[in-house]
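Here the complex is missing a single protein chain, while all its other protein chains stay put.
Showing subunit A:
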Amino acid sequence: MLTDLFPNIDPQDLLEATQETLYMTILSLLGVVIFGLLLGLLLYLTNKNGIWENKYLYLIISAFVNIFRAIPFIILILLLFPFTEILVGTIRGPNAALPALILGSAPFYARLVEIALIEVDKGVVEAAKSMGAKTRTIIFKVLLPESMPALVSGITVTSIALIGYTAMAGVIGAGGLGNHAHYYGFMRRDFDVVFLCTILIVIIVFIFQFIGDFISKKIDKR
């Protein structure tokens, strides 16, 4: 019956494409979380009344974040082609998409991290200071644990945006379900392929959302 509904599907190719999408999403998500946390923490700490208050550093990081958030993703990929070629050695395939995916999403996540940290009760940070905590202790034992549910839901939101980006990157040759839908579906006028790719992407998004919500709820003891 499935072959009747989707006559042009090659399950092997489709599986490969799905794997590529997941590979790109998860690997870039890892990079985004690391860079985003770093940038977000720097934004929070250098901001006014922060532990490392520094107007100029804040302005520089803030400008960097804003610029990379302003560039449309599809243009960012094109802009980064030379950089990608040096870094990855090719501009095609899933690995080639990673620099653009990370650079395009990390600033977005950084803002979410900053917001999450601002939401942490100032009194708790003050209490830690009154106990003689080091800045490192305040970051790892107060700020991050106390903002964890927001950080996790930020990861969920970012990962879903990333899945969208991988599809876009796919269209210009990065592989994955976006690529598959474009070449094997749209170009050949086999719309059943486009449709099935869409369903698969939607399912992946749902799974990410479900896992994110579950973890976020589980760790929230407020």
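As a working rule, contacts are C-beta pairs under 8 Å (C-beta built on N, C-alpha and C of every residue); 3 or more make two chains touch, one makes a residue touch a chain; residues count from 1.
Note that in this section contacts and distances are computed from a predicted model.
Of the names listed as "Response regulator", "3-oxoadipate CoA-transferase alpha subunit", "ATP-binding cassette domain-containing protein" or "Aspartyl/glutamyl-tRNA(Asn/Gln) amidotransferase subunit B", the one that matches the UniProt record for the absent chain is "ATP-binding cassette domain-containing protein". Touch with the chain omitted from the figure is made, among A:55, A:134 or A:188, by A:134. Residue in contact with the omitted chain (choice from A:20, A:114 or A:146): A:146.
Residues 121, 123-124, 126-134, 137, 141-142, 145-146, 148, 219, 221-222 are the ones on subunit A that touch the missing chain.
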